[in-house]
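What follows is a structure written as structure tokens; I'll ask about it next.
All protein chains of the complex are present and in place, except for one that has been dropped.
Right, chain A next:
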Amino acid sequence: MSEPFVHPYIPNTAPDVRADMLAAVGAASVEEFYADVPADLRLGRALDLPEPLVAEQDLVRHVSGLLARNVPTTERLSFLGQGTYAHHVPAVVDEVIGRSEFLTAYAGEPYEDHGRFQALWQYQSLMGELLAMDVVNVPTYDGFQATGTALAMAGRMTGRRRVLVASDVLPAKLSKVRDYVRVHLDLEAVTPVDGTADVDGIADRLGDDVAAVWIETPSRTGAIEHRLQAIADAAHAVGAILVVGTDPVGYGVLTPPAEQGADIVCGDIQSLGLHQWYGGAHGGFIAVHDDPRFVMEMPSRLFGLATTDVPGEVGFGDVAYDRTSFAHREEGKEWVGTAAALWGIAAGVHLALMGPQGMRDLGEVLLARTAYAQRALGAIPGIRLTDGAVHLREFAIDVAGAGLTASGVVDALRAEGIEPGVVAGEHELVVCVTELTAQRDIDRLAAAVTGLVAASAAEAAATLDTVATPEEHRA
């Protein structure tokens, strides 16, 4: 550095300060601090990086310019889900998690970071009410990790290896869970029937070597499991643990799994007040009953209420810290690290804003719009709903009967500014609606698919040159 390099993010690049500090420690140059780094490991050249944009306005122009190339779901009509969902995020949620005090804190103690402890304990508590569970963790990374850990807990508790996977699970999630637990557990699929778990099939496969039955509800295709209690009873009869992976968004109207025999309930909180962020905003919850056999197997931090020297003052601390890898390295339960606390605070604010009536209203609008979309698409000739289960937010359609492929539907509708769903097979498309998807949006999708089906039928009839584009459906 022949000329002084002074950067706004690095106050002590000011030349005089730097010189003063070197003098204070008796060093001729910073080189002395690197005496332990051998010469043959030194880079010996400048890093080959793009030219920096040190003036803030230049940086803004560059990064904003790149982001401007994105065309977000607000500029398309999106029916995309499969783990990331477009829900309304109340303004107060973003206001709270944008506060410097929360945004830039990390791992302070229950004194100077009292607010963080209270906000996260309240998150645990608000989730506990929604899920009817007494214990909820400080969030782990995402629903994938939460499920992997929930099953690992079941394995440790039972000392058994077999896990019955009785629902249709997102492939990426199944991939993660399988690789995460494969040293300790063997996953066996019990193929669902008509969208939900095959209760008889589970019973046939259960035995005293089964650690857990894993149910996903809603499933990969949004199907709601409606025989949880029977599954729980069968699992418990052989000493197995019922692990239910779920999305909490529906429990304003749906019976929480804990009330139907679930032992561990886990999943993702992205639906509770988090934007889509290109799939980059997830947090994992693990909820159990207040039973130390379960609690002591949890790797995550758990915040608990505590008294202080002042009567009436609300204090907090870590519950059973000795469980964790922070306390005992590899002797702790799995590991704990920086995960998704800010998203947990967001989910808590979201639940506080929604209240019981808001969550009920949201659940109802999701069920209603989903049912409406199922009818609208299922009524199109050649389009078939893949199962008869009750669905929340997502459902699958089979387009084979219309002579179409799922990717063909996607390609054709993208040209109209519609993302009609996620391709899940040659002919299977998973369609997602939320409270942001209005009736007219669903009608527009149905019209576009209808047009496509008509065009396909016409093509099949070899009347390619005579069929008009059904513009009237696209309005």
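The criterion applied here is as follows: contacts are C-beta pairs under 8 Å (C-beta built on N, C-alpha and C of every residue); 3 or more make two chains touch, one makes a residue touch a chain; residues count from 1.
The rule we apply is simple: contacts and distances are computed from a predicted model.
For the chain that does not appear here, its UniProt entry gives the protein name "glycine dehydrogenase (aminomethyl-transferring)", which is one of "Sensor histidine kinase inhibitor, KipI family", "glycine dehydrogenase (aminomethyl-transferring)", "sn-glycerol-3-phosphate transport system permease protein UgpE" or "ABC transporter domain-containing protein". The omitted chain makes contact with just one of the residues A:Glu334, A:Asp387 or A:Glu428: A:Glu334.
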